[in-house]
Each structure stands twice: as C-alpha cells, then as structure tokens.
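One structure coming up, written as structure tokens, with questions to follow.
In this view, the complex is presented without one of its protein chains, the others remaining in place.
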Amino acid sequence: MDFDLADEQSLFKDAIDKLVQKEYGFEQRRRYAAEPEGWSRRVWSQLAEQGFLALPFDEAHGGLGYGPVELMLVNEALGRGLLLEPYLSTVVIAGGALRAGASDEQLALWVPQIAAGELLVSLAYLEKQSRYNLADVATRAELRDGEYRLSGTKIAVLHGDSADRLLVAARTAGARTDEEGISLFMVDADSAGLRRRGYRTQDGLRAADLILSDVAVPAANLVGRIGGGHALLQRASDYAIAALASEAVGCMQAALEMSVDYLKQRQQFGAPISRFQALQHHAADMLVEVEQARSMAMLAALVVDDVDEAERRKTLSAVKVQIGKSGRIVGQLAVQLHGGIGVTEEYAVGHYFKRLTMIESQFGDGEHHLTKIAAAGGFVSVTP
Amino acid sequence: MNFQPDPADQAFREEVRAFLREQLPVDVAARNRRGFHPSKEDELWWTQLLYRRGWSAPHWPVEYGGTGWSPQRRFIFEEECFLAGAPPTCAAGFSLLGPVLYTYGSDDQKARFLEPTRRGEIFWGQLFSEPNAGSDLASLKTTAVRDGDHYVVNGQKTWTTEGHYADWLFCLVRTDSSSKPQRGISFLIIDAKSPGVTIRPIVSIDDAHTLNETFLDNVRVPVANRIGEENAGWSYAKLLLEHERAFSAEVPRNKRLLSQLKHIAALALDGGARLIDDPLFSSRIAEAEIELRALEWLTLRALADMDHGADAGRPVGSVLKVRGSELIQKIGALIVEALGPYGLIAYPELDFETLPGPEAAAGKTADFLYRRAVTIYGGSNEIQRNIIAKGFLGL
Partner (left out) sequence: MDLRFTDEENAFREEVRSFIRENLPKPVHAKMLEHRALSKDEVVSWQRILNARGWATPSWPAAWGGPGWTAVQRYIFLDELHQFPAPEPVSFNVSMIGPVIGTFGSDEQKARLLPRIANLDDWWCQGFSEPGAGSDLAALSTSAIRHGDHYVVNGTKMWQGMGHRADWMFTLVRTDPAAKKQAGISFLLIDMKSPGLSVQPIITIDGRHEVNSVFLDNVRVPVAQRVYLENKGWDVAKFLLGNERTGIARIGMSKYLIRRAKQIAAQVQDGDRTLAEDAGFRRRCAEIEVELKALEITQMRVLAAMGEHAEKPDPRSSILKIKGVELRQAASELLLRAAGPLALAAEGEYDPPNPEDAPADTEWGSTIAPVYFILRAASIYGGATEVQKNILAQAVLGLPK
C-alpha cells in the first residue's frame, strides 16, 4: 500500500487543480451556469485538451488507460470547484457503462469522440417508480424490421438536455423489476419520437426527462449483451459511487476550509468568533468527518475494479453510506458556522451544502445501502 | 498512490496467526475475550512467551530488542493478537515508558530497565495524573526536593492503572515551582516497594479493581533514577503522550466488539427471532461497521505516514482517538441493547455460568461501563477537539 502520489500522479493532480483554480472561481461558475447549456463549453474543451476526458478509457480505444486513483484525484478537484460540466455523466457514468459492455468497434468509434470533447453521453436509467433499484425498468424495446423501437419515460437524466447521445436502459424481456431482460441502447438525441425536457437541479446542475415514443435505434447501437444490461448498470453505478465519493470529499474539504477562514475573519462581541470553543469543536468534528470520508473515497478507488463482485458491491455501499453521512454533517455545520450568509445564494458555502445534499439521493441513499450491507452480512464475521 | 495491500504483509499475518494458534491456550483466550481486566500473571506470562519469540516489544528500535517491523506489520501483529484473545502486555511499560527510556535514558538506566521489561520481569505503573491535574496535567503539585543524591517526593497521584501490579512506577514531579508550570517538572522512576509509597484501590464503574490512588509520603528516590535533565520532564512526557498516535483508534478492539455484537445478535435470546435478522437492528450494526471500515483506512493512512517518519500535516492521532473511542462506546451500547435482560446482570469473573444467560453475556456490560472512560483518558475527546481546532485548523 502506498498513500503517496507517484510523480506522474502529482503532475496529474497539479494540472487538474490548476485548471479548476484558474477557471472555477465562484463568480466564474455563476457565469457558466448562466450559459445556454448551464455549463461552459470552453472549460469542457480545456478538459479535453489536457486529456481528462480520455482518462479512464483503454489506450487501445483512444483513451489514456489510467486507473481509479487518477479518477479519484480528478473528481476531488471537480468537487472543490463545484464543476457544472458533464464529467460525471459522460466520462464516469456513461463511460463506465460503455467500458463495461461496449464492443471494441463501438469503443473505437465513441471513445475518441468523447476524449475530444465532441460527444456527450448520458446514461438514462432512472424512471419515476424505480427509486434506487437499478433493475426496475419499465421502458420497453422491441425488435422490428431489424431495428429496435423504444418507448417509455426516463427521468432525471444527468445532463440529458445537452447530451448528444443517450444510453437508454430498456426492457427487451421479463417483468418490470427483473434483473435479466434489460438492454442498453445508444440513442441519438435528435431521434424522431424522442422528446427531452431539460431543467436545473437543486444543486445547480442540469438534468432532463426523456419521453420516448417508438424511437428507432439501429441494432448496431445495442451496447452489451441483449438482456444483460443490468450488469452494465451496476458497473456504471460502481463507478458513479466512487466518483461521487471523491467529489464529495472535494466539496467537504472546500467547505471546511471556507468555514475555518470565516471563523477567523468574522467578528462578533469584539473579537473573531473563532475563539468560541463551541465553534472550534464544530470545526474539529467537520475535520473528523472529512478524514473518514476521504478514507472511504480511497477505499472506493481500491475496490471499484475488484473482481470479487459481492465484496466490491458491499464495500461501495459502505462508501456511499459514509460519504452521505459525512457530507450531511459537514454541509450542515459549514452553513451553521457561517450564520446568515451561509443560507444565501450569493455565497459559495450554501452551494457546497446543496451539492452534498443532492449527492445523497444519487445511486442509493444511506438507508438503501445500509440495508444492502446488512443483508449481505456486513464485514466483520460473527465468530471472532 | 496505490492502495493494493502488500502480499508479503498477508504472509506475515499468516505467520502471526500460526504462532497464536500454537501458543495461546484456549482458556486464556476465552478469558481475555470476555472483557474482564487481565491478571498480572497472564500479562507477564504472555510477555515472556513473546520475548522468547523476539516479539515482546515490536515497536522499539532493533538495538533495544525491537523487531524492525514496518508500522503496518506492527498493526497486523497487534490486531491478530487482540482478536485471538491474547493477554495485553504492560502498556505503561512498553508503549509509554519504553520510548522515553530509550530516547532520553542514560546508558545505565537503559541497561537496568529495558531488557527486564522486555523479558516480562517488570510491571510498570504511570504516575502522572493527580486529583487536581487531569487534562491540565502541567498543573501537577507532587514535589520532589533534592536532598543530597536523593529526591524526597511528596504528593498524591491518582488513576494509576494496574498500579497494584506495578513493580516500578514512573512519575512526573515538580522540582521547581518558581517558573512556568511546564518548566519545573522532572521525570522520575520510583521503586514501588520504596518506603512511603502507598497504593490504594479505586473501584471503577464496572465494580472492578484496576485503578488506584498512589500516595507518596517522603519517598526517597535516588537522583540516578531521574530521566534526562532536571526540570525538562515535560518534554519527555510529551513524547510519551504523542507516541504511537496511529494506533489510537483501537481498531482491533473495535473489531472484536463488533464480532461479539454480531455473535450476540445471532443468538436467539428470547426463544424466537434472532436480532440479526431484524433489518433495523442489522442496519444499525452495518452503520457501525462502516464507521470502522473508514477508521481502519484512516489508520492505514496514518501508519503509512509513520512509515515515512512524516507528519502528513494531519492531526491524525486526534481524529483517530475521537472517532475510535466514540465507536467503542457506540458498539458497546449496541451489545448491551442486544443482550436485552441479560445486559442487566452483573456477571462475576468466575463461575458466571451459574447465572442465567448465554456465555457471551459475561463481562459485556462491565466492559461497556468501563469503556465510558475511553473518551476521558489518553487526552479527553474535548481536548482532542481543541488540538484539532487549534493545532491544525489554526483557530
């Protein structure tokens, strides 16, 4: 085990930190949010130019072939800057599903486009009734005249409004909550019969609902085995949880630093409020939580490619529980320490709080994952 | 960064396990796992056994009989011993005094004390706290007045863990009361059999005797038993208090408590259902497991820092102490809850079988009660938060 950055990893981290620092001041972020797509194409091109969009994909397909640790470093930096760009949706989530299931030809076609910043893909897996159950898919796909026809409604597709293509989970067999029988299809955003309704999300990002009415998809755009999409959704969820963990750590670290600075600056009762022990202990508690969450983000990077599926899944559930809990405590305390300005739109800390809050309800909340871990027997064996 | 565990460490773990399987008698292991305080005989016997294998003082430098293991291996060793139910070795001697002795002691002192400690021939007691000097240790009042080549020591110490086992004591005394509180303190080694040393039991909340008050009444201590310089004792004590910070989360203890919790929850205590099958209770267990998982990783990170001799700029020891101690208490509370009515019974250490309830119940509530102290000793959690806020966050 080695917790120090290798030279190359340091370069990597410096590059992404620098980019975020230069391009993602709070005021700059506000301007990007006001752009038509709700994020900055210019920043996206920079991410592409510096190779960050190619990061996790195999070199054989036009990627850089880096591993989960590097992805962790990038996502932490994105969390610090509260980036609005579709990195999570395109590179991590949809990219993760593609890496897990797309054919070599498909990858060779799409990865270079993604890496160049020319192709945005969003995974459309959620439906109104599905909550945190990846197998709950009512959208259907039928094979007709050599094409698939998709009908159904997908909700809260992250960055689904600016995506060029949508990786849609649809049922080709089985009942609504069966794991078997789900297939993934790469759907052009401008397909006939596809209506998209984009909206802002509570954390300032973008999402869309998709209404699919008999949308035609060429058979070549089936990703993975027919009926075997559930496994790909799970892989996407694994990658998403690992990325959300490091993003959350970035948010928490930033929120902690802002709070500490604020305590030193803010004067009440004739001196900085940092002298109140109650507030010092709040800050100390935040730090304890950040460190616990950071440990779990690292653990996520360790296990996300683990071949032992049960162990991997259980551990990632634990990661999600811990970052949810730490994120909640850190976010709430950061606002509290700021007093009134903590609840204003014009001050950054509230935005970290909101992002940390909304991370909790993506890919399963704490309750959901706790139940899963408990059902899987936990980590410690009964017999000592 | 590369988080893959080292396969050689895994092999080492197997080696330790095999050793424990061969050497640790089942009844001793059972006694220790139960949670009652260990006996002096068990502690010394086990130390002697480890000594013969060269393992009694793993964290000491090799020249003083240490093993030269990496921090990771020391952690593995500690964890395996603890989980197997091995008796502890005298913490005051090995973890607290040892490093002070080999760092600041004279050659003569090292020769007299290090080897016998390692052999399991000396049991040590720590005389730091006083009735009015707890968290504010530097306010201690016990005096040592020079009289020729002796100090004459007077005062009262308290909370001496296993003081009634001790052959020797190490003690902070005031040798100069005119300067700043931290400046006038010296570090003495005192023979527990010296005339004027009286050790009296303090019965703790678990109705057990492990703590003591120690009265020092004109105790004559040779000047040769002072460690380092006169009036410089505070800096030695600080080294002692900060040593081995990476171990302060007590991950092994937490693990053992967790598996005991699961064991108890898996018994069908009230005839019918097993608590572990209740989704609500089992998700509370899972919650504790996740905390522990994160804590274990934090410990591994801290060990890596130690390995480099680097302080990564994190107040890791304090974070580990705060979270580790809280978790011990949280799991303990779950155990008592899982025991239901059997949690009420004050099981004796011997013959507990005569009382109702499963064998696993013995010692659990007592341990839960005693562990209320973990957030108080070793730098209380409030003090740890101060350290984090002031020392690290700069508040």
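Order as written gives the chain letters A and B; numbering starts at 1 within each chain.
One rule holds in what follows: a residue touches a chain if its C-beta (ideal position, glycine included) is under 8 Å from a C-beta of that chain, and two chains touch if they have at least 3 such contacts.
All values reported here derive from a predicted model rather than from experimental measurement.
Colleague: Of the residues A:177, A:213 or A:381, which one touches the chain left out of the display?
Modeller: In the full complex, the listed residue that touches the missing chain is A:177.
Colleague: Which residue among A:47, A:137 or A:155 touches the omitted chain?
Modeller: Residue touching the chain left out of view: A:155.
Colleague: Considering the whole complex, which of A:18, A:42, A:131 or A:144 touches the chain not shown?
Modeller: Checking each option in A:18, A:42, A:131 or A:144, the one touching the absent chain turns out to be A:131.
Colleague: Name, in rising order, the residues on chain B that touch the hidden chain in the full complex.
Modeller: Touch set of chain B with respect to the missing chain: 279-280, 283.
Colleague: Given the full complex, what residues of chain A touch the hidden partner chain?
Modeller: 126, 128-133, 136, 153, 155-156, 177, 197, 199-202, 204, 207, 209, 267-270, 276, 278-279, 328, 332, 335-336, 339-340, 342-346, 350-351, 353-354, 357-358, 361-362, 365, 367, 370-371
Criterion: only the chains that are shown with their structure count from here on.
Colleague: Based only on mean CA positions, could you tell me how far chain A sits from chain B in angstrom?
Modeller: 42
Colleague: In the complex of these two chains, what residues of chain A are touching chain B?
Modeller: Of all residues in chain A, those touching chain B are 1-6, 9, 69, 260, 263-264, 274-275, 277, 279-281, 283-285, 287-288, 291-296, 298-299, 301-302, 315, 318, 321-322, 367, 370-371, 373-375, 378-384.
Colleague: Give every residue of chain B touching chain A within the complex, in rising order.
Modeller: 1-6, 33, 72, 83, 85, 255-256, 258-260, 262-263, 266, 279, 282-283, 285-287, 289-298, 300-301, 304-305, 308, 314-316, 318-319, 322-323, 382, 384-386, 388-390, 392-395
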